[in-house]
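Here the complex is missing one protein chain, while the rest keep their positions.
Order as written gives the chain letters A and B; numbering starts at 1 within each chain.
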Amino acid sequence: MSVSEKFILPDSLIGKRIVKMDAPEKAEGKTRYIHDINLPGQLHGKILRSARVHARIVSIDTRAARALPGVHAVITAADVPDQRPIGVARDHLPLKSDRVRSQRDEIAAVAADSEEIAARALGLIKVEYEDLPVLADPEDSRKPGAPVLHEAHPDNVAMRFDYAHGDVAQGEAESDVVIEDSFRLHYVTHCCMGVSGIIAEFDASGGLLMYSNTQVPFLHKREFADYLNMDPSRVRIVQPPIGGGFGSKLDIYPFEVIAVFLARAAKRPVKLQFTREEEFLASPTRQPVLLTLRSGCKRDGTLTFRQVHTLHDNGAYTSWGATTPFVMMQTFSSLYRVPHCDYHTVAVYTNNPYAGSFRGYGNLQATFAIEQHMDMLAEAIGMEPLEFRLKNAQDAGEVTGQGMVFKSCGFKECLTTAATRSGYSAKRKQNIADRTAPGAIKRGIGMASMLHVGGGAKIYPSDGCGTILKLDDFAHVTLITGASEIGQGSETVLSQLVCEELGLPMSAVTVVNNDTAITPWDVGVHASRTTFIAGNSAIGAAKKAKAKILAAAAKKLGVAEAELDLRGGWVIRAADGEALQDLPRLLRSLHFSDKADLVMTTFYYEPPSVHQDKGYKGDVSAAYAWATQVVEVEVDTETGVVRMTRVTGAHDVGRVLNRLGIEGQIEGGVVMGQGYALTENLLVENGVMKNPNFRDYKLVTAPEIPEMDVSFIESMDGEGPQGAKGVGEAPAICIAAATANAIQNATGVRIFDLPFTPERVYRALKGKGEKLHWKPV
Amino acid sequence: MTEIEHYAAPVTLDEAVECLQQVGEVTILAGGTDLMPQQRSGRLKPQRTLMNIRGMTELRGVSQSGGEIHIGALTTITELLEDPLVREHLPALIEACDHFASDQIRNAATIGGNICNASPAGDTLVPLLALDAQVELVSKPDGALFRRSMPIAEFFVGPGKTRRAPVELLAGVSIPVPPKDHFGRFFKFGTRPALDISTISIGLCGVLEGGVLSKVRVAFGAVAATPVRAFRTEAALEGRALTAATIAAAAAAARDEVTPIDDVRATAWYRKELIHNMTKRILDHVAQA
Partner (left out) sequence: MSLKHDIDFTLNGVRTRATVRVDMSALELLRDTLGLTGTKYGCGEGECGACTILVDGVSMNSCLMFAVDCHGRRLVTIEGLAADQAGKRAEALSAAFVEHGAVQCGFCTPGMMVQASHLLDKHPHADSEAIKRGIEGNICRCTGYKKIVDAIASVTD
């Protein structure tokens, strides 16, 4: 803060490329992730998992394991009679007692001096099983004679969702074209580079400290207290930097509770971390979906209705995957203007892996079906697919049949921007003409759009976030926020918003965001809510601080508050930017005076969204976001290999805050979508995972990525921080749908199931693809 | 993991084969890129002695003599990629090395390890077959070094199984220097340039003179229990003019002669289709070159 600068010109941070605050430390390998943390006296925990997919546990003999030197504790269900069922539907015990229902089921656990000893101890535990018939196909779950997996659900139905707006019978009657198709969406998994882990420690007075990578620390705190029959105020969660989240850490998993049980039994801290194979086996997947969509439109291009039935494979236990219908029905009811919509999901238990929350949360699956139908309907009525979409895309101010109010809406601009920048219409026509040209490689271009919440989602009693802000005697800001950082750069964007408000450089902020003993409540990192909600919370606290500072400065300088502003670490005259008072000095004069005071403020922001009613209707988010992506491919018709050459995306983000950060989120999401569309496939046969490793589960590698062209549509949301909306999940959502359309453009062949591996595509080209026809029972 | 009771790190070939002769049950460690994951997963049970041969520099390097190129067993894949003799004379082998795993693995993995691992999908094995390579095995049965050679086509017995006796060490491979007008191609199917275990791979070598093929060698990977020579496909090409009809017949012969299996990577039907289509594609490229 140079004294010689008399006139401080405004220099906004908004929209600039701001370097991520923890990047330098990460680039030097100094960041300590949970795997790198070791507590004095800690033991290593390991879990014995089921050798069977579905079986009665006849006996467990742990004597040899207990006797192994270096083993401090061995526990089974019998040792924790107070254990309670956990998870979204409270339907599984951390340690299984009488029955295992899936390959990953936890039978016993060991705490030992080293991982090696713990692993050997697991090998000494003898389990006797009595096999039960395996329920591997969700279509079999409700057939007569199907094994009942949970006594409380004799029909094997874990959850049901039924939604309607308008009258689909009327919609169908009004349609000139009606199409119906079934789609199969497959198992993929998060593959965070850092595997799951936890450290649990009880302090001298019985309080519990957990080092956890949870994305929902405050919800966890309360739930753990419930499971362990403890006072919630005695549970503390510290969040080390995370090696990736993507929604994988939104539920409570058996391994976490087991680690706490081990710590309790051994009376020592216990660290438990997965191997990569265990990460595959025991982490939740994306929700696989079998879906039949019936859509209609009029000859003039107006959409009339959508009728959807889905069968969700709930797996052996219920996690967030079963609730993806909350998001899916929003897409079916409101992506494009749909007067009549009918949506039904049945989620059934099977002995398969269970699904959790994963970036996009059902929206990828829904969009895959909808956007293929958009192309197919357009073709049926002879309308250009872009024109068809523009005709049905909503504008700002519209309210959907589900009650979502689109206050800011850049949908049409997304469509036209992506189409124009990619040369969509001309290329599409050329590719159709080139189908009959010589040469094995065919080019295709396809488009898809997405709608997702951009201002949180009111599913808990509160969707809010708290901030505590303090300035020290040197104008250094400590920003204490409930919002977790999971690699997406939230700490940087929150600092940016605060610095913008207080006219300070990014170097003036330290963020504290990872200790429930210190930070105020936040519901968690999900639903692309952090920038919007934590951002508004941080701005609220910063505004209060600014008001206090300017009031003190006004008094000191003898001018009106309204004439002043903060810039560059100075109190300035707003009209001409003249520097009047250096901020650190002002703060010290506030502190060391007769009426000593510090600048410390708080703010809790609750977005103005509402809970949905019993019919799932309501304005569930404070803002909504759109994106259109145009995917270009080259299909090698002699092998079926699909190369994704280019992705042109236009994203309605409200306002770009950190340009560097938001680009990174988009690019990462696009490549995650590419994996979902082309390469990733978790193979499960009879409940057994066939490829729980990177050798055979194919993540996208650097040479495979497409060229990426990203545009931002700034629709300036009135409620969003500086006009911004959430974007974390958006870029992954419509890639698979656009790719399906691109493959169809290239080859004339449409494929309704994923992923588009070379063999699947080749079979489809040869007319050997299986066309699904699924009718709900 | 089973207990390893003895660790040896010989510096000379003599020491190494002496150890093999005396001890018998030895796991050989070269680059370790196959050994470590196999032991960790339990696919390979370690023997009581672990012998690290990486220090035997006499087994490293590429040289030319007597009309042959000799490659030491401990030559790494990266060293092969950078070697001027290999680059000049053995482009099919270079192509296979370029599509091998990743840079990090190429820097450690050895050609000897790749050969002895005898994967049906082994990347370097297919071009070696098509190049008429001979493997050199060394042992010390009667107190003196004994060497024997074998065509690589005879070396593989099954997945992970070779004709190397437990007392023998693979010292290297020898490849006849290809004549003028020789072409060598390698194709590995995949969606990635590397870091893929091949679904199918094809090695095709021969002499094209005046539009007529001779000395044709065709090898396939990942379509049988071992990498194999495709004798019927070779017969459909040997001595023939490289025309569209020849190419079509050869591709058909290739599809008919392979017996792949279904596995997590692909079905047998698809592998056959790929063999057909890619054999045709390679031959088309040779014809147009």
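Definition applied: contacts are C-beta pairs under 8 Å (C-beta built on N, C-alpha and C of every residue); 3 or more make two chains touch, one makes a residue touch a chain.
Note that the coordinates shown come from a computational prediction; the quantities given were computed from them, not determined experimentally.
Summary of contacts with the chain left out: across A:15, A:244 or A:423, the touching residue is A:244.
The omitted chain makes contact with just one of the residues A:42, A:394, A:488 or A:519: A:488.
The chain that is not drawn here is touched, among residues A:60, A:672, A:688 or A:738, by A:672. In the full complex, chain A contacts the hidden chain through residues 17, 19-20, 22-24, 26-33, 35-36, 190-195, 241-246, 275-276, 486-489, 660-661, 663-664, 667-672, 693-695, 699, 701-703, 705, 708.
Across the interface with the omitted chain, chain B contributes residues 1, 3-7, 9, 29, 32-33, 35-37, 39-40, 46, 50, 52, 54-55, 78, 101-105, 107-108, 192-195.
Convention: only the chains that are shown with their structure count from here on.
In the complex of the two chains, the chain A residues touching chain B come out as 440, 638-639, 641, 678-679, 683, 690-691, 695-696, 698, 701, 703-704, 757-759, 762-763, 766.
Looking at the complex, you find that chain B touches chain A at residues 189, 191-193, 195, 197, 264-267, 270, 273-274, 277-278, 281.
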